[in-house]
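For chain A:
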Amino acid sequence: MSSREKAQVLDETGLDRALTRIAHEIVEQAGGGEDIVLVGIKTRGVTLAERIAAKITAIESTKPSVGALDITLYRDDLGLKAEQPVVRSTEINFPIKGRTVVLVDDVLFTGRTIRAAMDALMDLGRPRIIRLAVLVDRGHRELPIRPDYIGKNLPTSRRETVAVLLREHDGVDRVVIQEE
Partner candidate 1 sequence: MSLLIRNGRVVDPAAGSDAVQDVWIAEGRIHKVGKALRPPAGTETVDASGKVVCPGFIDIHTHLREPGFEYTETIASGTRAAAAGGFTAVACMANTFPANDNRAVTDYILARARVEGVVRVYPIGAVTRNLEGKQLAEMAEQAEAGCVAFSDDGKCVMNAALYRRAMEYALPFGVPVISHAEDCHLGHGGAMNEGFVSTELGLSGQPAAAEEVMVARDIILAELTGAHLHIAHISTSGAVRLLRDAKARGVRVTAEVTPHHLLLTDELVRSYDPNCKMAPPLRTKRDVEACLEALVDGTIDCVATDHAPHALSEKEGEFAEAANGVVGLETAVPLLLDRLVRPGVVDLPTLVSRLSTAPARLLNLPGGSLAAGASADITILDLEQPWTVDPAAFRSRSRNTPFTGFTGTGAPWMTLVGGVKVTP
Partner candidate 2 sequence: MAWKRKDLLGMQELEAAEITDVLDTAASMKEIATREIKKVPTLRGKTVVNLFYESSTRTRTSFEIAGKWLSADVINFSASGSSAEKGESLLDTARNIEAMSPDVVVVRHKASGAPALLARHLRCGVVNAGDGAHEHPTQALLDLLTIREKKGHLEGLNVTIVGDVTHSRVARSDIFGMRKMGITVTVAGPPTLIPAQCQELGVKVSHRLEEAIAHADVIMMLRLQHERMEGGFIPSIREYSRVWGLSLAKLERCRPDVLIMHPGPVNRGVELAPEVADSPYSVILDQVTNGVAVRMAVLYLLAGSKGA
């Protein structure tokens, strides 16, 4: 796609299989007793959460609630940037108090986004447990954050970027590594 593309790490089938496996892992850990809700981090995390929810429905016959979380207001780098980042809306139309929340994001990198997402969730209610599902873990953590469910472990160098392209946004399903 881009001239900077270095390698494709997941194709359409691989991506789908990863999500299926994550869905099974979530269901297995819940053991049928837990009340799972999925909260995707905007923007592509939400799409992935929707897809995982659909797969869980296929397994369990009940669809878990899916919410969308915008973490802009919780970022730790506001005021360091030349312009304010765009604020999108948070739509979590169900209570999260006392429930198991699985945060879903596309790429886990420094961990700061997840830190912000956890603070946001706490302001919205008090979950019983927060777990983390990511499609790609590319390493280089700056905070002590670890995912519970991983689609693919992908060691990268700092100079590289990982792009998750999804049909709903980009017309295709693939994950690629790009050089800066």
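Basis for inclusion: all candidates are chains of the complex that A comes from, given by their letters.
The working rule: a contact is a pair of C-beta atoms (placed from the backbone, for glycine too) under 8 Å apart; a residue touches a chain by one contact, two chains touch by 3 or more; residues count from 1.
This one's a predicted model, so the numbers in the text were calculated from it and none came from an experiment.
For chain A, the touching candidate in this complex is 2, chosen from 1 or 2. Interface residues of chain A, counted against candidate 2 in their complex, comprise 70, 73-74, 78-91, 119-120, 123-125.
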